[in-house]
Every structure is written in structure tokens, then in C-alpha cells.
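Report on the following structure.
Complex shown without one protein chain; remaining protein chains in place.
By letter and in written order, the chains are A, B and C; residue numbering begins at 1 in each of them.
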Amino acid sequence: MNKILEVTDLSVEFKKDKKPFFAVKNVSFSVEEGETIGLAGESGCGKSTLSRAILGIQKKGVTGKINHFSKRPMMVFQDPEGSLNPAKTIGFILEEPLKIKGGMTKEQRKAKVLEMLKLVDLSEDLLDRLPSTLSGGQCQRVCIAAALMQEPKLLIADEPVSALDVTVQSQILKLFEKIKKELKLSVIFISHDLRVIYSLCDRVMIMKDGEIVEQGDKETLYFHPQHEYTKQLMEAAKTKYVKKD
Amino acid sequence: MSMLKVEDLCIKVHDRKTTDTLVQDVDFEMNKGDIMGIVGESGSGKTMTALAIAGLLSRHDMEKSGHIIFEGINLLDIKRNVLRKIQGNEISMVFQEPLNSLNPLKKVGWQVEESLRIHTSMDKNEMRDRAIEALRDVELQNPEAVYESYPHELSGGMRQRAMIAAAMIIQPKLLICDEPTTALDVTIQAQIVELLKRINRERQTAILFISHDLSLVNTLCERVIVMQHGLVKESGLCDDIFNNPQDEYTKKLIAAIPKSPFGI
Amino acid sequence: MKYVIKKLLTTLITLFAVSALVFFSFSVIPGNPAVSRLGTEATPEKIEKLTHEMGLDRPLPERYGEWVLNILHGDFGKSYSYNQKVTSLLSEKIGTTLILSVIAIILTVAVAFPLGIYTARKSDSKLDVVLTSLNQLIMAIPSFFSGILITLLFGFVFKLFTPGAYVSYKVNFLRCVGYLFFPALAIALPKISMVVKLLKDTALKEANKDYVVTAYSRGNATRAVFYKHVLKNAMIPVITFLGMTFADIIAGSIIVEQVFSVPGLGRILLTSISGRDYPMVQAIILLLSVFVVISNLAVDFMYRAFDKRIRV
Partner (left out) sequence: MTGNNKVKLIIGLVLTGIVFLMLLFGIFYTPYDPMAMDASVSKSISLKHIMGCDQFGRDVFSRVLVGVKETMIVAGAVVLIGVFFGTVVGTLTGYFGGWIDEILMRLNDAVLAFPSVLLALLVIGLYGGGRNTLILALGIAFIPSFARIIRSEVLKIKNLDYIQSVRLFGAGHLRIIVVHILPNLKTVMLSSILIGFNNAVLAEAGMSYLGMGVAPPNPSLGRMLSEAQAYIFTNPMTAVFPGITIVIMILGFSLLSAATEKG
């Protein structure tokens, strides 16, 4: 298998009240082609900062090595409405990545947009509409389609289903399954919900206070956690979801 | 006679031209020490139902019909000053966002005591003692310090514990919790769930638990009501509904729960 | 305590910056002030002599340093047109403008707060519609026009005061205040409307927040919810606004003094501008800025006392 991303000793340092503070500390991991890797942790653990550093959105205070073996990784964000320009139509939003990339005629772009709409199960009627007229689930599908427009090999999804209703959430998870298979996409899937990660990912990393405390194969990690914090998380999930008599 | 009996509850909002039905024909009963869940997605009317029972829907453009009979009194019929004697005294409520639900300019202790100040004639020291006791009871470390702090100085979990302390300080008969764990981290969520279970067990406080999370309701509650678009789709014992759902929507909700090693 | 020291320090720096701005902006005016002062009588010798007398031949930073030092000793230099010490020309006028501003501020606060609270409490009554519309109208009347209308109404129709017959506070303090009440009213009117509107708007916004629902859920009466919970939170933006308003009131006195023929700083500023009397203009603008900066500082402290969340 080919590596698509390799991160070595990545740290991100912030200054908080003049005290240095590591949002991400000595993180190392790699992502293989076609692999889905889950990143779990509680709020403020550094999940989002890590993904922003990998994508190069966060540049300040970043040390360590990030090796991309593919062009332009993309990102899907948590709040579907906030990820779409409210002043532009869906058609414009979907065409924009192609325009920026360049090298395509208007017709080619149009065809590509339609193809992508089909992939994410959206109707063509949406092209002339503004994001505010779409439901949360539809918005998230548009975001996914836009992110896939430049044919990335790696997609980072930051809590992409957390803001959605339960039934919509399961549809979007199914869409992730589908694109992952059809496009041989590598996905880093960030979530606080251990159930969602289990259902979608091959490998899992657990993050706490900027560090990855444990990573490994999903079955091992869920059933034989080694680190104290992982055990605590699994225990909490059981308290929440497993009925005791 | 049951403690709480909701009959044919309907809530409509009148706009200039249109009328929106938010809740339609909701019926259920609760007894002392019951713990019941209402499950639904956004727009299902679950929060509206909870607010109606807590007497917090006072908007003029809202039409409420049916009966909410609490201890023999129809809460929809009585005057506000009679209702006020029940609010915070016999029925208390905990909300989703602990930070927004706390007044940012008042000390936590002042807010925890508020029900005592309104419903009893205790003096300052008595109230303070009771408040600190209540804060200790929700497993807050160093309750004296929490008493003196402002909401922004506490973590999310601590704030929600303080909210529960404030709701429980006067020992209400019914505690309504509207998505009390949704805004919190997983480990904290588990602790809050345990805390609510303990309160229910030790004090026999009835709990009405509103959530979008079917499996969470299953672990906490005995009975559940499934709502969609203002209508009750199915209700009954959690075990029955999980093992043998009748309604299409309930089936869909159960199917939407991600497969995981944590049961359904 | 740290906060107070920090605030005082930044205020000092601001004052310093303002003084530099005022001083240096007057030194970039093209032309030699000595020449313009002499006018037609200018001869090269006279110009040179005057230039030297006025210190214009010395380097700028040195002159600035001297200017600041003199001001700290209470010496603003000599007026060009009156040939007198600026300080003695201004001393009485400072008092007049301060009294006018203080009356206007007191009027604004004393009327706006009760009225604002009242409209916020009764925000869906018929009276509210009337008050809100009236408010909107008053906000649109500039102080110099309302000043003329007040002169017409209270001076001419009701004869409550004699327009133009200002009495110095040194002669009779009460009569002075009695006269200044009317210009102060002209300044305060639009400010009152703005504060009332802001207080009502923020109170309504606060009333929709979650903690208000919590307060109701504990059995609070509507009145208690408003006074114990909503009001204090609604006051925070109002206090910030008051900071700007106080500055505006001080600046607004310049115009209104003109309407009511009050011999304050504003009046003499205008004559000094037309007479190109730079030491006077410098001094007055600096003084007015000091008032503004100090009133801002006062509001900052008020804000801090109100909202315990603000640290540093």
C-alpha cells in the first residue's frame, strides 16, 4: 500500500495569556491510500488544530514534518451552513474549485458539476438556489461535492455529522462509505462520537491534551484499550449507551 | 391518581396568515419516581412539550389546548401567580446550554439559591448552607469556591452540575431535563447521566428527559415517547420499543444508530 | 488595582499623543505665522524679530517640549489676537463649558434611564408605539435646531428665560445654571432618545436569552425577571454607549453655545479659528480633548464596576 500522508513529530504552539501552550504535541502518524482513520477526543483536545496544521491553514507555531504524497487534500467542516458562501448559488459554489484549478472549458466544468451532484445524490434543481434555502443534510452533501471537485486523494472531515439530526447523520455516513469506496479516498474522520468512528473507520487515534495517547486497529482499540484515557472514554460510552439492569 | 397527566396537548403558533401546529395530541402520565424520555429530531415538538409542562410558553401568539394536570391542577388553566408557586418549587428544569442558561453577571451561589429566595423565607446563612450542600450533593469539589464564582469561571460540566443543584435545591417532585448532556464531552455526559440516575433513585424525583439520542434515553429511562413533527409516533417501555418497534419512524431512528460495540 | 494603574497609564499616553497631534498639526501649516500676524505691516526686520519672539526659529521638538512643560505649569502661551495669556482668557470659559456639559450629562442620565426602563417594560403597549416614534423624531433633530425651537418656545412663548442674557457663574451660580439648563436640554434631547432606544433594544434582546427562561422556570415574577436579571445585562452596552455620548456632549456644546450665546470654550474657539489665533485654538482643542479622554476613563471605570467579568 502507498502512503498518502506522513506526519512526524508535529507540534503546534500557541501563546495563551503570554504562556506558551501546545495545542498539538509530538504527533506522529501516517495514512495509507484508501484508508479511513478516525480521530477521537473531547473538546479542546487539539483535533481541529491538528487537521488545520495538516492542511496548511494553520501555519503559526507549527513544527515537525508533514509529508503529503498527494496534491491538495480537502476538508469538510462541522457546520454545513457556515461552509457555504451565503451570497453564491450552489452552482457557483460547486464550479468555483474547478475555476480556481483552471484548464477546463465551461462545458467541461458544467459536466463535472453534474456528475458530482449525482455522486452525492442531489438533484440538479438545486444549482440555482442559495445555501440558505437548503436543509442541513443537503448543505453537507454540497460541501462534500465541492471538496471532491478537484479530485483529492485525502479528505479530512472535521465533525461532519455532529450538527445534523440522527437520521440525516446516518445518511451522510452512508455517503462517506460510498465515496470512500468509489473514489478510493483516504479519509481522516474527526469526531467526538465513538460510535460514529467505530462504524466508519479502519484505524483509530485517541487524542488528549494535544497528544495522541493511543492509536491502532479499531477492534483492538475498542475491545482492548491500553491507555488509561482510552479506557475511561470507552467506559463513559458504555455508561451512556449500555443499559444496566 | 398520577402525579402528572398530559392529555390532548396541542400547541399552535399563529402567524399573521398561517397557523403552525408544533405539538399535536400528546398524551402521557408520570408517577412519583418515574423516569421517562421524549425522543425526537429537531422540529419534533419535544422541547415545546417540555416547556409547556414547565409553564414557560407564555407567548401571546401561541395557542395551547388540552390538559396538563399536575397534582390535580390543570397548569394550562391557572393564573400566572398560582403557576409561579409551582415553578421552581415542585417542577424544575435543566437546559441544554449551561453557560447560556446562567446569568453571566450573577455569582453561581446566588443563582443556585434563587428558588429558595422565591419560595421560602429562609435567611441568608440558611440559604447559603443549603446551596453549598446542594452543590456538594451534585459532586462538585470545593462547593464553597463554586458558590463564590461567576459562571464563566467554571467548566461546562461544573456549570451543568450547578444548574442541576439549582433545580434540585428545593426538592421538586418533577425535574425536566432538556438535552442536558448534548453540549458536554463524553466523559462528562456519562457522569451527568449517573448523577441523574442517583437523584432519581435516592430522592424519588420524577425525571422527564428530553433527548435526540435514542440509545441514551434507553440507558436512562424506563419509558419513552417517540415524537416526529409534533406527533407522538410511539410510546411505551424502552425495552419493548427497542426490541419490537411498531412505527416506521421509530424503526428508522433505531436503524440510524451507528453500529458500535456499545449495544444499540 | 492593577487594572486602575494600567488604565491611568494608557490615559496618560493617550493625552500625550493628543498633545503631540495638536501641536504638530499646527506646525505643518504652510506659511510663517509671524508673516500672517503682521499682515500688511510686514518688513523683513519685523518678521525676523517677531519670528524670534515667537520662538519659531527654534527646532520643533524643542518647542514641543517647552510647550508641554509650560502647559504642565498651567501656561498655554499668549494669544495672538488678544495679546494676553491664554490661561487668563480661558479660565472662566472652561468653567462655563464644564457646567453646561455636566448639566447635559445629568439631564441625559436622569431622564433616559427611567424612560428607557419604562419603555423596555411596556414594550408592547400602544403608548410604546407613540414613544418610539417620538424618539425616532427627536433623534433626527440636530441640537442647533432644537436649540432654536427651545429659544422660541421657552424664551419667547413661555418667557422662562431671556435669550442672550447669560449670567456668569461667578456672578450668580443659580441664575447661571437656570440659563444653561436650556442649552443643556438642547444637547441632551437627542442623546436621551438614543439611550432610551438602546436600552429598550438591548433589554428586548436580553429577554430572549436562555438565562431569562431559567429565571422564569424558578418561579420569578415578570417584574423580578426584569429587575434582577435582564436590566443589569442590558445596561452593559448602554454604558459603553454613554462613553461616546459624553464625548459627543462635550463636543456638542461648541455648537449649542453659539445658539444660546453662551460665552464658553466653543464660542471663543470659533472666533480664534477665524482669527487664526493658533495658541488659543491649540489650547482649546487640547482642553476639550482632555475632557473627552477623562470622561472616557470615567466610563471605563463605571463599566468595570458593573461587569465583574472584565479583568485587566
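By definition in this document, contacts are C-beta pairs under 8 Å (C-beta built on N, C-alpha and C of every residue); 3 or more make two chains touch, one makes a residue touch a chain.
Source: prediction; values computed, not measured.
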| item | value |
| --- | --- |
| Chain not shown, its touching partners among those shown | A, C |
| Per the touch definition above, residue among A:72, A:112, A:129 or A:243 touching the missing chain | A:72 |
| Touch criterion as defined above, residue of C:56, C:273 or C:302 at the omitted chain | C:273 |
| Options C:25, C:125 or C:172, residue touching the unrepresented chain | C:25 |
| Chain C residues touching the omitted chain (full complex) | 14, 17-18, 21-22, 25-26, 28-29, 136-137, 139-142, 144-145, 148-149, 151-152, 156, 247-248, 250-252, 254-255, 258-259, 269-270, 272-274, 278, 281, 285, 288-289, 292-293, 296 |
| Chain A residues touching the omitted chain (full complex) | 55, 57, 72-75, 77-79, 82-88, 93, 96-97, 100-101, 143, 146-147, 149-150 |
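The criterion applied here is as follows: only the chains that are shown with their structure count from here on.
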| item | value |
| --- | --- |
| Common touching chains of chain B and chain A | none |
| Interface ranked first by C-beta contact pairs | A-B |
| Length of the line joining the C-alpha centres of chain B and chain C, rounded to whole Å | 52 |
| Geometric centre distance via CA averages, chain C-chain A, whole Å | 54 |
| Complex contact set, residues of chain B against chain C | 51, 54, 56, 58, 81, 84-89, 92-93, 95, 97, 100-106, 114-115, 118-119, 150, 152, 163, 166 |
| Contacting residues of chain A [partner chain B, same complex] | 42-43, 165-170, 173, 192-196, 198-200, 222-223, 232-233, 235-244 |
| Residues on chain B engaged by chain A in the complex (per definition of touch) | 41-42, 185-187, 189-191, 193-194, 212-216, 218-219, 238, 252-253, 255-264 |
